[in-house]
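Right, I'll just put the structure down here and ask away after.
Of the protein chains in this complex, one is absent; all others appear in place.
Presenting chain A:
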């Protein structure tokens, strides 16, 4: 283990050519180097060898599904999962002495990377009004302070309870139970910023909020479209699934504004062929699309499929399926035929020939899966884009059939489970009624605040207490300056955290840090050792058992913190047995089993190897939509227009980064080393804008009716992005994204569609 750094690293930007293949041996060495710098050989071994195994630790790194029990590799994890889990298992500690040496304002000037590198939080801390230091506080006093503050509010709606996707099902269920028993639906979560558009679009058109495929479907697909997604960095284990699909004969089409290494070629480090061979080419066709052009692409494609059916009636569309399982086909079909090719070509930046080639691939394929991520969801028209993907799948019956379907690829390991547990500000009455029946209180019915509306309400003084369970809200949220100002206006900000991050430095009048157990750690309560459960992106609910000794004896589990807080806050605990829940997590699951449909007999079923596979109604031929059928929709769009001298900027993560946390300033697949303040610009645009590679610029985002926002001191890197489109790292670019710039209906911030100009610095 290396000691935590005292100073920020002094590194210089070095740019090398982007890589054309992902993973391989370097992925293994990088993961091990990082792990051993953070902790011991023993702890590294304990985490890595039990990761994603039956009875082991579920990797908190991402939500990708695990292969069936018996089909898992001994090393069932990826480079980024290994780095992430050992980032939590680190042997470095942040103690009371650390906070004596550092002021809050001083910590606020530190980088995200430096803060994370200091290690695990070990005891509860409080920042009192007017103070610039955190000081130790007992658990009893900390929870009492928070409970008193909550009870003193004029209305329960003056508090918000934020959840990040690391939170287990048990803790998420308790959090929403506590918030509702307290009297509010203010339950913003990180999925407001990631896949909210997917949930809205799928729910409207298919009557389910979740993806319809499992790993089996990917393995058996004939054609997989990977749209607006970078699996090489963000879901590396997806590459193994794509590799298997390809070995079974599948074709893959990648649609992205950047030629990401993981989309081009994969060298599987768990197979000899990946270590000594050249690896497997992933994308058979790469469509370098203009950022935000996906809706136009699928509309053009759908028009081509309709015309192919006209030419050879009865051979292209699944007419039987369309007749019996869908509604709205005629209206959709009329609208799709009016789509103008010139608009499609401008919006996508593709040629008609390229799109016709996709059509030909589709016509050759009986089973098609479409995978997508935030390159699709984080646009103003994210919801209509996904509805159009559904149209595309419906046309040839590619829903509800083996080897086919819709695959939104979620990032955070339990982001899907947290929503299943009721962490949503708009839960339906059926769920709230079930809560009332089970616990005997009347849950509030008015919808609460999502993330964007919570920030607005804090900024306007309508919310006075912010409680964040896991995550780094300040850095995950858009419009950094506005968000930070909103947090500072709160009377009390509270973070239940494992490690230090910027959210701890942007304090309300009073601030609390409540340190908690990580998922890697043993969780021992009054009835003995506990486990928690999580749900992956493919609706498989399974257990996760911590194996390491906790980072400090003082740490409480998230469940324990929530139970004790609820008992202190609610009158007579509202008749809810919080102490029993804390002592035995099985009793929480028994309640979940009675409230969440599909999780009946939860404790017994989740104990089986592989856990519980929640069915998707679409695969049962059931559509809980307004028409009772899968719905074709008509989707209008407006191209995001960048005026002369401007570019469309998308945010992205580097390869050495997990959500808001950079592990280093390198991004080796893209050839960026030593700095994250870079803007990737197509070489033609560099010339057209009168810039030069290596030049220092400020990024200035333009927002109709609002002030310009500025991110200072970025270096221009000539990079093969789509012409007219630029890219820079998240969360550094969040400052450019106006709070009001959100996707239609889902209210999701549009981090992939910001209009910016690059202003040279003096």
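Going forward, a contact is a pair of C-beta atoms (placed from the backbone, for glycine too) under 8 Å apart; a residue touches a chain by one contact, two chains touch by 3 or more; residues count from 1.
Keep this in mind: contacts and distances are computed from a predicted model.
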- Omitted chain, identified by the protein name its UniProt record gives, among "SRPBCC family protein", "ABC transporter ATP-binding protein", "Hydrogenase 4 subunit B" or "Phosphoribosylformylglycinamidine synthase subunit PurQ": "SRPBCC family protein"
- Which of A:72, A:613 or A:696 sits in contact with the chain that's absent? A:613
- Note on the structure: Of A:84, A:210 or A:265, the residue that touches the missing chain is A:210
- Note on the structure: The one residue from A:164, A:416, A:516 or A:741 touching the chain left out of view is A:416
- Pick out which of A:84, A:127, A:195 or A:359 touches the chain that's been left out of the picture. A:195
- Message: Which parts of chain A face the unshown chain closely enough to count as touching?
- Response: 189, 191-196, 198-200, 202-203, 207-210, 214, 216, 219-220, 248-249, 318, 320-321, 324-325, 397, 400-403, 410, 415-416, 419-420, 424, 426-428, 431, 539, 596-598, 613-617, 619-622, 624, 628, 746, 748
